[in-house]
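Written below as structure tokens is the structure these notes are about.
One chain of protein is taken out of this complex; the other chains stay put.
Our next item is chain A:
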Amino acid sequence: MSETSYAVLGTFETPDALMQAIPKVRASKLGTVEAYTPYAIHGIEEALGLRRSPLGGMVLVMGILGALTAFGFQYWISAIDYPIITGGKAPDSWEAFIPIMFEVTVLFATFTAGLGMLFLLNKLPFFGHPVLSSKSIKSITRDRYVLALEAESEAFDSAAAAVALQAAGASQVEILPAPDRSPFLTSDYILRAAGGIFTACLGAGLVMYFAIKLFPVMAPMKYMQDQPRLNAQKPSSFFKDGHGMQRPVAGTVARGHLPTATGTQEEAATLANPLPRTREVFAVGRQAYKNRCEVCHGSVGDGVGSLTAAYGGKPANLQAQQFRDYPDGKIYWAIVNGKNAMPSHAADLSESQRWAVVHYVRALQRAQNAKDEDLKVAIP
């Protein structure tokens, strides 16, 4: 035969017929034997004398490489380049890297198994293979089993190959001519595709450019600061009074500052002064008295303060017998709630300052009404 052919294909009806034909066709030694089947057939690789797939080893190597890559990457980032202490653990604590190591291992192994099989071992994609343009390909992917004798050299005898295949039991024989060029991946096709992609990109770019020019102020996204939410110093429609910042609820008490219940002045009479009569407490009481009380009640508590003349009022003379007989609680009550023209001092004096003032007022009263026996106490 003078014409060059690529291969001769013989079609078989059953896998058994195919398997029985393989040794016979191989024995003819006319060319390379290859089988085409719609699904994987067991034992065919031994019958055809194919070498074992090296995929397992490839996947193992790449999997280990993936694990090492993930470990090295995470270690370098977390311990060397940008050390972060999380949960009090050392920067080089590696236990937390294991989940990502596992994932990257699987990722590397998967891509090796899948893409390695397709691209490296099976040399796909291959659109121009002669078998793809044969008449038999329709039956190969459907339900027929095809044995091919492929040409190894120019001296391939396609007629002899056809006879050998028929002798082995092939129901149909097809001679495949040598391939010309792939009708799919010609340079003309590639050029046209590249031109199309370029034009599409150019068009999309122009559309984007003019869209931004025409609608420059249209914000595509609102930022977080513009979301509906409460701002401390700004109005808000969320609360009925229209304020963003709300006053504490009536009766709110700060931690550790539970005030003494005062009630009426008569009820308060039973309260006892919780503070001891120490030098420090008297010092606090004197300071608080000077700041808040002296201006009206006077420096010795006799009701002659510096404001009295201008004010025209008549502040209580704390040295009077009436006030000397007052229990501590009544004085405390007056500080908290105010009395007559005197306003409440609750907002200005803390709990301990109030009681310290009570102590100091007692000291003033005693100093102004000292008895002889008081002197004995002072002189050792």
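Operating definition for what follows: contacts are C-beta pairs under 8 Å (C-beta built on N, C-alpha and C of every residue); 3 or more make two chains touch, one makes a residue touch a chain; residues count from 1.
Simple rule for what comes next: contacts and distances are computed from a predicted model.
UniProt records the chain missing from this view under the protein name "Polysulfide reductase chain C", selected from "aminomethyltransferase", "Glycolate oxidase", "Branched-chain amino acid ABC transporter permease" or "Polysulfide reductase chain C". Residue in contact with the omitted chain (choice from A:Pro125, A:Gly195, A:Pro235 or A:Gly263): A:Pro125.
Per the touch definition above, the residue from A:Thr4, A:Thr141 or A:Gln246 contacting the chain not shown is A:Thr141.
Take chain A: the residues that touch the chain left off the picture are 14-16, 18-20, 34-48, 50, 53, 55-56, 59, 73-74, 77-78, 81-82, 84, 86-87, 89, 93, 96-97, 99-100, 102-104, 106-107, 109-111, 113-114, 116-118, 121-122, 124-129, 131-132, 137-138, 140-143, 184, 221-224, 226-229.
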